[in-house]
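Moving on to chain A:
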Amino acid sequence: MGIGLLTLIIFLPLVVSFVLLILPVGMKVTRNVAFATTVVVFLLSLSIFFRFRLTDYMQFREFHPWITTYGIYYSLGVDGFSMIILMLITTLIPLGYLFLWKTKKAKGYWASMLLIQTGVTGALLSLDMILFYFFWESMLLPVFMIIGIYGTGNRIFSTLKITIYTIMGSLFMLVSILYLGVAFYNEFGVWSFQLSDLVQITTLTNLQRTLLFFGFMIAFAIKIPIFPFHTWLMQTYSNSPTGGVFILSSIMAKLGIYGIVRFVLPLFPHQYVEFAPYFVGLGVFGLLYFGIAALMQQNIKKMFAYSSASHLSFITAGIFSLNIYGMTGAAFLIVAHAMATGGLFLLNGTIEHDLGIRSISGLGGIAKKAPFLTLAFALMLLCIVGLPGTNGFVSELLIVFGLFQFNHYVGVISALTVLVAASFMFWLFQRAILVGTDNDVSKMKDLDIKEMVGIFSLAVVIFAMGIYPHWFLYKIEPTITHYLVDILKVGVGS
Partner candidate 1 sequence: MINVIFLILSLFALMGAIGMIMFSNTMHSALSFIVTVMALAGLYALLNASFLFMVQIIIYAGAIITLMLFIIMFLNIREEHAPKEPNKYINMLVVAIVLTPIDYLLFEAFLRMPHIGDFTTKIKNFGDIKMLGDKLFRGWLLPFETISILLLVALIGSIVLARKRERK
Partner candidate 2 sequence: MIEASFMSYISLSILLFSIGIIGLISRKNIFIIYMSIELMLNAINLMLVTLSKYFSSMDGQIIAMMVMAIAASEAAVFLSLIVAMFRLKHSLNIDDYNALKQKGTL
Partner candidate 3 sequence: MNSHFLAWIVLIPLISSLFLGLMHLYSIKIRKIPDFVFTTLALFAPMASFVLGVLFCIGLYEGASEYIYEPYTWLKVNGYIISMGFLGDRLSIFMTIFVTFIGSMIHIYASGYMKGDGGYGKFFSYFNLFMASMLLLVLANSPLIMFIGWEGVGLCSYLLISFYFTDPLNVVAGNKAFIVNRIGDFGFIIGLVTMFFYVGKLGFDYYALEEYVSLVPIPVLTFIGVALFVGAMGKSAQIPLYVWLPDAMAGPTPVSALIHAATMVTAGVYMVARFHFLYDLIPDVGVFIAYIGAFSALFAAIIAMRQTDIKKILAYSTISQLGYMFIAVGLGGYSTGLFHVFTHAFFKALLFMGAGAVIIALHHEQNIFKMGGLRKKIPLVYITMLTATLAISGIPPFSGFFSKDEILLKAYLHQEYLIYIIGLFTATLTAYYMFRLFFVTFEGKNYSDKKVGELSWSMKAPLVILAFGATFAGFVGLPEVFGAHNLIDSWLEAWSGPALHVEHVQEISLMLISVVAGLIGIGIAYVKFYKYDFSKEIKISGVVYNKFYIDEAYDYVFVKGLQKLSVFISVVVDDGIIDKIVMSISSGFINLGRRVGRMQSANTRAYAFFMLVGISSFSLYLILKLG
């Protein structure tokens, strides 16, 4: 049997990582090989992007038996929604590597980064619930390692906290998955954990479905995080090393959103519609809540953490808006926010690397020393605040459209998003980057060429997607239409 493209994308980093770990090679070789691997993976995923057909089916399917006793299959596939996130992951990671280049970490760091990539792409592409859970939990370990080993501050406590918090969520999901599997078995007489099979279950009562729905939602709500499951986030972000927080914020949190759309939506369409108002409410509330909380943070990473939480709540509201605007907007904001936040964290990483300072009050006047960094920072910031011309604007606009369609008042409140991010982000920019202070920032170096390639590629994509969003959106629209019309049966929204 041949090895499929998706398998290659998922497992290439894993294999390389193990080989690197076992071979007695130094940090530099590890880093270079790791980077080359991610580039190869990027090219592979690019070929998927271009060969992707405009349908709502799963494509590039791979299907092999794994644990046949319980009908568990190694089953992979891509549709429009996962494709865009796949592209996001495979693009972001090599670019991130360029930034992490100069971090003087051991080779375990790079190996872990590769392992994370395997975990996230695996979770993204699996269509078997058990396989998904498998990757979903596995990706936690390298993250655990990266934060715990290479983090700062009270890292051990926060690592344990995030691990236990997220495992708690995913264990509830596991029970729900198993419950569904048993329900399927009872109804059809065979075991299967295929998503496409599990959606056919008809025997569950409404109460059971509701409970299972929340079983899933807890896992994803913690990962995203949705209010009030967010307290791990701030500590973790502020104690993580750059690479870890980069992965956490721009990729793993998005997988929570992805999980909701991929699994919760088709499995519990009725509950999805029924509870949509609550989640929209939570989302919009979170948008404001986290946004306001971000205002007075002293630690840059903490502020970004709140900012991320704010945006992710907004995305959550978008995917629960039950119409095509909100959902496409959410998909788009996933990408936009991942790039911008990722970029910001990376830039902040270089600041931290050079100066070793993380409190806003300890910085200032960086712009004079590092104009390129300032420029890059500004561009990412513009995307975060949703300035027209960036993809942040398109997505926020679409989500506001969607929420307005959902409920006019909610729509109006959600439009506050244009204010929320702008207020703290520009203030941060003022205090940390622009205005000169008495703080000594003489050690600050400007971006080197690798970093510039990394960050400005991101910026180009951000602006390309903002100026010509249609070219990116039309690939996911059929999928989302399929979700709304065929699964949720709510229509795309007039």
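On how the list was made: all candidates are chains of the complex that A comes from, given by their letters.
Heads up, the rule we're going with is that a residue touches a chain if its C-beta (ideal position, glycine included) is under 8 Å from a C-beta of that chain, and two chains touch if they have at least 3 such contacts; residues count from 1.
Everything quoted here is computed from the prediction, not taken from an experiment.
Student: With reference to the defined contact criterion, which of 1, 2 or 3 touches chain A in this complex?
Tutor: Of the listed options 1, 2 or 3, chain A touches just 3.
Student: With touch defined as at the start, can you tell me which chain A residues reach candidate 3 in the complex?
Tutor: Per the touch definition, chain A meets candidate 3 at residues 164-165, 228, 230-231, 234, 289, 292-297, 306, 324-325, 328, 365, 367-368, 371-372, 375, 382, 387-389, 393-394, 397-398, 400-401, 404-405, 408, 411-412, 415-416, 418-419, 422-423, 426-427, 430, 434-436, 446, 467-470, 473-474, 477, 481, 492-494.
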